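First, the structure itself, so that you have it in front of you.
All protein chains but one are shown in place.
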Amino acid sequence: MDKIKIGIPRALHYYYYKDLWKTFLEELGCTIIISPETTNETLERGKKIANDEMCLSLKIYLGHVSYLESRCDYILVPRIDNYGTYEQTCTNFLGLFDIVSNLFTNKLLTYNIDEAHHQTEQNAFIKLGLALGKGKEQSILAYQNSKQKEEKQRKQKRKNEMKKLESNNPKLLIISHPYNLEDPYIGKTIKEILKNLQVEYINGEYLIDHKTIQNSTKLSPNLYWKYNKELIGTIEEWKQKIDGILFLTTFPCGPDSLVNELMIRKIKIPHLNLIIDEESGSAGIETRLESFIDILGQTTK
Amino acid sequence: MKKGYLGIDIGSISTKGVILDENNQILESSYIWTEGNPIEAVKRLLKELQNKTKDITIYGIGTTGSARKLIGLMVDADVVKNEITAHAIGTTQFYKNARTILEIGGQDSKIILLKDGIITDYAMNTLCAAGTGSFLSSQSKRLGVEIEDFGTLALKSKNPVKIAARCTVFAESDLIHKAQVGYQKEDIIAGLCRSVVLNYLNNVGKGKKIEEPIVFQGGVSKNKGVVKYFNEILKTEVIVDPNSHLMGAIGIAIMAHQKQSKTPKNLKILDISFETKGRECEGCSNHCEILRIYKDHKFIESWGSKCGKVS
Partner (left out) sequence: MGDYAVPAHFLLSHIVRNKIIKPKPITTKTIEIGTKYSPEFVCTPFKYTLGTMIEGIEEGANILIQAGGGCRYGYYAELQEQILKDLGYNVKLYNLVTAGTTDIKRIYKIMKEIDPKFSILKGIYYGSITKKMIQYMDHIDHYIRANIGFEIEKGSFQKLKWQMLKDFENVKTHTKLRRLYKKYKKEFQKIKTNKPNKTIKIGIIGELYTIMEPYSNYELERTLASMNIEIKRYTDVSYLLFQKHKKIKQYLKNTSEYITYQMGADAADNIGRAKELCIEGYDGIIHIKSSFCTPEIGAMPVLTKVCADYQVPIIFFSFDINTSEVGIQTRLEAFYDMLEMRKKNEKRISRN
């Protein structure tokens, strides 16, 4: 029997769960097809399908889904609502499965995480395994293995990132959802510019640890978006070690529009708020980053 | 004396007028610039039409376009309707089976989908001027080309330049950049025409099923370059009527005809004074801009009050 081919859009969730998915699905004997890295064409595809007002990251996501259509048996589109009442996701993540299922005809593979209503990640993955025709035991085992592997990889990434905090170059903490910073279309030029400017940039996402979320309440007690909580928690935790912060977001991200604004008003660290939209030319970004790093260099001396 | 029906389409850039006969065929038409003053423009328009039509008595008047309400009051119109409906009615008079109307005017653009002469869906772009007539004419000035020659020049190009056209500001800076880098003028012009089409299809036309027959109208439909790229991108032939710029006026004239008014109209408005006076109301912190309209020095109506208590 042919292996089941599962398409994974290289966008949004992918940057959080790629390691987990890869181990889990391969252990259950599936072939995975990941859409290629974002290019201008991906965005153009996405724009044709997306609603004008959707955020850039979602437009890119839809572009990736469109690429995978008819290239696989299923496309994996999870629905992640929350990891508890005070750890919710943005409404695009809530609606994603239903948005995709109404815009495309391809068969979808999905799971739902809603811990506030007792839908845990483990349960969700067991159901996912069952949907693929695998047994419960096998699915639990695969999940636990993937979770262990994921944890190991996370720890390694964190270790590498922590080393950067000891660098002698100006240290810049980047507060950005991984699907923005790590997406080539959005983040690549920014990383290159920073490298050329000899800035040590630290990816906030990689610093996240189990206690990071608690730290966030010091900066914003009522915040209830998991991904933003984790990111701003790293500010609180490492503010002594860094010289500046780069807030990187896509237009018009709902949670970031509020959270980043609050951070900018509260923190006393030099910062730059970079908002990327479809028309952002790299020249404009370069100028802004350069002048920001100049200021940073002056204040740290 | 023949019976005639007058339709006036007052847009922000141009003002169009037609007189139709009993069979809804065009007897006379006129096309002039609005020049920011719709009242004066309509007076000029009517003078032109009157000079051409000595033996016609007008039995119905309709107004459409962005100044439809104001001019409707001025000429005492039988029908005042929005331009979407007017365009649909005008077009189906000549193309009974038309399924799609693409319209690009001076300041806005629309798409209208029809089935059996009935509008089934439409969209309109009012926010951004990118890809409309005024954008094209400002760019032609920048490039030192007459807007009338724009289309012909575009047809000469073999390699249209890619231009970012989602927004006028970006399109303009991109255009300057491309010109500085040294691209051929006709390639830039062709690129502009192409970007108008892409921009239109991606914004106004987004998610709309464009089915044949497709009729393309509005001022920009006179631009052969834009027509070419519509054909190329939609992979079909769009129809451009010789009177494509008059469709709104024709549509509203037909609607005026349908009213079956028995009394002839007096077109003496040319001699009547018609004035508007704006003022800011200080009644509350809304500071509504109130527009008061006077005909023959008599106050007839006022617009703009949010609370409805002030006139």
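Should a chain be cited, it is by its letter among A and B, assigned in written order, with residues numbered from 1 in that chain.
Convention: contacts are C-beta pairs under 8 Å (C-beta built on N, C-alpha and C of every residue); 3 or more make two chains touch, one makes a residue touch a chain.
Note that the structure is a prediction, hence the values are computed from the model and not measured.
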item	value
Contact residue for the chain not shown (choose from B:I13, B:I32 or B:I119)	B:I119
Touching residue (missing chain; options A:N40, A:T91 or A:T287)	A:T91
Missing-partner contacts on chain A, residue numbers	51, 53-55, 79, 81, 85-86, 88, 90-92, 94-99, 101-103, 112, 220-225, 251-252, 254-255, 257-259, 261-262, 265-266, 275
For chain B, residues in touch with the removed chain	66, 81-85, 108, 116, 118-122, 124, 126-127, 207, 284-288, 306
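We take it that only the chains that are shown with their structure count from here on.
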item	value
Distance between chain centroids, defined by C-alpha means - chain A, chain B (Å)	46
Contact footprint of chain B on chain A as seen in their complex	47-48, 52, 278-279
Touch list for chain B against partner chain A, complex	164, 166-167, 170, 202-203, 206
